[in-house]
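Note that this complex is displayed minus one protein chain, with the remaining chains in position.
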Amino acid sequence: MSCPAAQKTHFAHPFDDDKLKEECGVFGVVGISDAANFVALGLHALQHRGQEAGGIVAHDAATGFNSAHRFGYVRDNFTKSSLMETLPGDIAIGHVRYSTAGSKGAVIRDIQPFFGEFSMGGCAVAHNGNLTNADALRRELIERGAIFQSSSDSECIIHLMARSIQRKHADRIADALRRVEGAFSIVAMTRTKLIGVRDPLGVRPLVLGKLGEHGYVLSSETCALDIIGAEFVREIDPGEMVVIQDGHIESSRPFGPSTGRFCIFEHVYFSRPDSMIGGRSVYETRRAIGVELAREAPVEADLVCPVPDSGTPAAIGYSQESGIPFALGITRNQYMGRTFIEPTEQIRNMGVRLKLNVNKSLIRGKRVVLVDDSVVRGTTSRKIKDMILDAGAKSVHFRIASPPTAWPCFYGVDTPNRDKLLAAQMTEEEMREWVGVDSLKFISLDGLYRAVGEAKGRDNSCPQYCDACFSGEYPITPSDQLEKGFEMKAAE
Amino acid sequence: MSCPAAQKTHFAHPFDDDKLKEECGVFGVVGISDAANFVALGLHALQHRGQEAGGIVAHDAATGFNSAHRFGYVRDNFTKSSLMETLPGDIAIGHVRYSTAGSKGAVIRDIQPFFGEFSMGGCAVAHNGNLTNADALRRELIERGAIFQSSSDSECIIHLMARSIQRKHADRIADALRRVEGAFSIVAMTRTKLIGVRDPLGVRPLVLGKLGEHGYVLSSETCALDIIGAEFVREIDPGEMVVIQDGHIESSRPFGPSTGRFCIFEHVYFSRPDSMIGGRSVYETRRAIGVELAREAPVEADLVCPVPDSGTPAAIGYSQESGIPFALGITRNQYMGRTFIEPTEQIRNMGVRLKLNVNKSLIRGKRVVLVDDSVVRGTTSRKIKDMILDAGAKSVHFRIASPPTAWPCFYGVDTPNRDKLLAAQMTEEEMREWVGVDSLKFISLDGLYRAVGEAKGRDNSCPQYCDACFSGEYPITPSDQLEKGFEMKAAE
Amino acid sequence: MSCPAAQKTHFAHPFDDDKLKEECGVFGVVGISDAANFVALGLHALQHRGQEAGGIVAHDAATGFNSAHRFGYVRDNFTKSSLMETLPGDIAIGHVRYSTAGSKGAVIRDIQPFFGEFSMGGCAVAHNGNLTNADALRRELIERGAIFQSSSDSECIIHLMARSIQRKHADRIADALRRVEGAFSIVAMTRTKLIGVRDPLGVRPLVLGKLGEHGYVLSSETCALDIIGAEFVREIDPGEMVVIQDGHIESSRPFGPSTGRFCIFEHVYFSRPDSMIGGRSVYETRRAIGVELAREAPVEADLVCPVPDSGTPAAIGYSQESGIPFALGITRNQYMGRTFIEPTEQIRNMGVRLKLNVNKSLIRGKRVVLVDDSVVRGTTSRKIKDMILDAGAKSVHFRIASPPTAWPCFYGVDTPNRDKLLAAQMTEEEMREWVGVDSLKFISLDGLYRAVGEAKGRDNSCPQYCDACFSGEYPITPSDQLEKGFEMKAAE
Partner (left out) sequence: MSCPAAQKTHFAHPFDDDKLKEECGVFGVVGISDAANFVALGLHALQHRGQEAGGIVAHDAATGFNSAHRFGYVRDNFTKSSLMETLPGDIAIGHVRYSTAGSKGAVIRDIQPFFGEFSMGGCAVAHNGNLTNADALRRELIERGAIFQSSSDSECIIHLMARSIQRKHADRIADALRRVEGAFSIVAMTRTKLIGVRDPLGVRPLVLGKLGEHGYVLSSETCALDIIGAEFVREIDPGEMVVIQDGHIESSRPFGPSTGRFCIFEHVYFSRPDSMIGGRSVYETRRAIGVELAREAPVEADLVCPVPDSGTPAAIGYSQESGIPFALGITRNQYMGRTFIEPTEQIRNMGVRLKLNVNKSLIRGKRVVLVDDSVVRGTTSRKIKDMILDAGAKSVHFRIASPPTAWPCFYGVDTPNRDKLLAAQMTEEEMREWVGVDSLKFISLDGLYRAVGEAKGRDNSCPQYCDACFSGEYPITPSDQLEKGFEMKAAE
């Protein structure tokens, strides 16, 4: 059941469709007063992981659990003192989201964290990732009397917890997560405990930080520790659960031993460049991709220009390795938001021009290398090529900081269907022709692995990362999708 | 868990506390296109039964179940074409509410209708009344894995339905309602069926109407049939369930045979004067109360003035029976709403003056009979008396169109605790003195029964109505309240 | 130049067009702290004189002149502490308005009070009435370099003041008002002075009140004195100017001696029943009109029902004089506001049904006298007749508490063009037939004069009131209208 009113008011702009989108960011704090304020700041730093909506739950001895869920940016909602005053207490968790699998439209009930009142007390759960057996679980749970309030796959976790026979919240969470399949980084809270869990493969990130003397933080990325002045402690391990209470951390492995396969696309695009993953600066990794790309796909040219803003670090690397000067040939309008309310026809048709403009006098007569992070549908690449040629460039060479994106992600990323993915339909040469550029080159999968620090490249017998979007090798069976008719890559 | 933001924005005005408040109105339509539009109009006509919030669920073959829940008046929300377009289909139900027992504040999740997705399809339920064993049921359901989303007693019904082993929605509703105790008039809907149920005593009203050739309507009151041009068919009987589909009505008695005890206060105050109950015009009943009152408690005076607006029909009757001229001595400001957002100190302290003004030149030097429908806390009566005396009245005589309200209602009416009820604390003479008037008389319980058509008055061995608020005789055991320490009247 | 955005959001409901509308109410306070709070309350009590918008200007030594202008009801805007805090000081004036002559749509710049910064300091002006030579004045002022900001006739006053060579604000106001023609009751303020003026005929009301020890109040009606607990002192005389400062009142006659001709329709409909005009209770006057009407136009019937709510006092009088029982046969929905935002087609077509419902069981088989205050277009009368007949009335007799409205008002009342006025197009018998009732009678002009206290009726050689809307005798030449082609009644 949808609340359709919200649907009309958000109009995702066409060129926004041409990026993969991380679906969520999670953040939690315990052991510091006004915890919700810190969560708000953390979510602001994680806004790139989910721009559509956000929610915070806090607990306070006097008033119990309080929550607020809002559409729109964190900064437009969770900075107001009138709202934040309603979220007192020294433990809080929050969530930002892009959208949920399966929803007809934006619904306030779909905004996390989800909350359940259990006989041993309330528990709130925020989930980054996607459950691959959520449809089947939902059917089963409804059969057994569950009343679902949202269209979100994540709500299954709360209902599975409600049916667990365990006495402790953490045990119920473990019980529930043993029933689900898919990718999940979970931040949960009870009245006194902050709980973090990563799925056995650790597909999505989750890090632990220390705040002040007694406080602890769980966050999707380290950049959100920085904003509140928290100190990075370590990453939560794949398959690990941590329960934090009164300054103590208890770690367990509810799913048994496992080897992680972290999402390699977090390095390429999702994470913020100022975050650290696996001890590496994301910015440095992206610059290294540019260096690899310059080695793999050199070209004679006058300028290396990034496609703003995500292509910038790789463009710097490409420029440094190739010696071709780096230049900001495309200017991004910083006042561009993501959505419009009932836009005019003209706005609807403006596309990328509302956001980007070419620096004509810089480009005119030049051979230009454009560096972008990825090609999804390819529609934006074509428009940018047009703008560059209109500005009088002599030739245009696209260099892409990731391998061809040929397969959808089912682990918490919003990907178009396979038939919309340019790389699923065409060879590299066909893509070049379709985009209409002088050359178009992607980094190789091995090159990407080298750039993220695997000197020998990809270990094909036992890949170090989840790279399903490039390779079509899905480390977790996408059961719901298979049921809906998705065809996996034939075994070779 | 509350969503506290909404709490601040609604400030119930002090003098509003001095009336009992019906908590809900329900309305449903099937068999006519754009059913939700008719529901909106019906709810507008039932707004007096619940002014805080409203909700509509509609079903359409193409888009499934759609819903909208909003704080505020029906007319401010459900008249907009942009919203109503999102509620297509030829079946819809709706609900207006005052507030829910137990809630900390106004929460969007508490607004009905509630919806449940079951394995045999969705079902929406709107409830007028109050369940007297809801606390116990909720504890039991949570123990068995239910996740509650609201603080409303009515949500139990959905969870009980979800746990029923019946295959049909209507059977599940019957199953669920056999587990609950209390007062309920239910309007529910599936994809194709409109369902109505009244509790065995029929405490709250529910009527059936016919709309056009194929349409049927269920409504709390007949005045809401009038607004959409529907024809009154009959009242749903106490203990009856009707299932309406494709123009056919199926009636059953899921609770076995029962004798009704309709709420007598519906006649006195809750229902609209242009509604008909039990074949009688509510307006005429109220006028008849005034006539009885003039016989029981005559007084020498110059003017009979109603306390606007609910005292008017009884004042007319009193004037007609007594021969004392009727006059509008108190003017009501028609621009007065119910709530203020962050009001100034001065507004907060204005009280009844914001709403009422005395017609000084009319009142000066006169002996005035003031007719009001009821006395709850008595605070407003005192303020009105002050205003009348300030205007120069020679003497003031209060005549009340109901017996002393000495007991709280647990069947869907918002009553103060017993210790706040003036009549629970004082004798009639003490009340007269406290209010500060020359005389203060209530109609007798027998007089009230006569006015509603029981020529012989109340049958004390087997009362024809629920009159617990006057008599303290509760026809349904208020279990949750007893558990919380409420003391019932000692058996005599 | 209009700001068209506001136009869409206000949709005046059809049946609202069927009443004449007072265009404004004015209110001012001096000599009490937080004066703006009192003005807000006064405007709330005057809301019936202008429901579209309101404005307040206040002056405070520390922050100077501050103002707020808002669309919507006073109670929805000027009760918020966050707004009222921005209007400090012990002098303030305010204005509520319906709409301004000539405006294409609702524009925030048209909301009064208007403000002008002069070399001797600022001055704010609020105007109730209408200037009949505003078009000519505006052309002249523009020719002389004035920049108009609104489409309001009242803005001329500020520009005339700016061009006056007088040194004092009050003298400039007098200078300006000597140049204007039309009806005006003005409340103005400087940093320290509260100023009130009525036009030589005193067409629109203005009264003086005392508030606390040092405070004075100017108000359109006495009911607004009551709400703030101010004491009525006297009416401002036709042609009088008062300047109030430091508790002293200075009175002058800037226009020379004059005899008043107060608007008789203020008695019939515009003023609130709890106001007093010329020492008479408006409610009592209206009841007396009903008494006169019963004498002039008796009929055999079973019930006298008011058309809510404005017909009620006359209906009471009619009932008392005729002996036919008074009854509330038509119920008014108290949740009905005046406007809808983008309403559905259905709402647009509902008309009077959204607002009124007939009490069927009361009306069925009865001969009904319906008492209404006036007939303008007659469209609502027809709809009400339909409702009454649908409910089964045996016969319907309309009795109208004013003479036929056959001429537009140009003195501050929103009247349709003459060709839209039913009484300008038809005889009484034709009207009866068109409305479709068994009889239709208006009170005579002499009868109306008697009811307002002129025992001998109208002095035709020197009428005591402005009754142009009934008689076509305009006491002030409507120059702008004549220029636009309006034809006055031929001299007889």
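For clarity, chains are labelled A, B and C in written order, and residue numbers in each chain start from 1.
As a working rule, a contact is a pair of C-beta atoms (placed from the backbone, for glycine too) under 8 Å apart; a residue touches a chain by one contact, two chains touch by 3 or more.
As the structure is a prediction and not an experimental result, all values here were calculated from the model.
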Contact set of the excluded chain (shown chains only): A, C
Hidden-chain contact residue, picked from the options A:Val26, A:Leu41, A:Leu218 or A:Val369: A:Leu41
Identified contact with the non-displayed chain, of A:Met84, A:Ile108, A:Ala301 or A:Ala401: A:Met84
Option touching the unshown chain, where A:Val299, A:Met350 or A:Leu389 are the choices: A:Met350
Touch with the omitted chain, as defined above, among A:Gln166, A:Ser281 or A:Thr477: A:Ser281
Touching residues (missing chain, whole complex) on chain A: 34, 37, 41, 44-45, 47-48, 51, 73-76, 79-82, 84, 223, 226-227, 272-274, 276, 280-281, 283-284, 287, 309, 312-313, 316, 320, 325-328, 331, 333-337, 340-347, 350, 353-354, 357-362
Absent chain, residues of chain C that touch it: 1-5, 7-8, 57, 64-69, 82-83, 86-87, 104, 108-109, 115-119, 122, 124, 139, 142-149, 158-159, 162-163
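Keep in mind that, in the parts below, only the chains that are shown with their structure count from here on.
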Chain contact topology (line, ring, star, complete or other): line
Relative to chain B, chain with the most remote C-alpha centre: A
Distance between chain centroids, defined by C-alpha means - chain A, chain C (Å): 61
Shared interface positions of chain A, touching two or more other chains: none
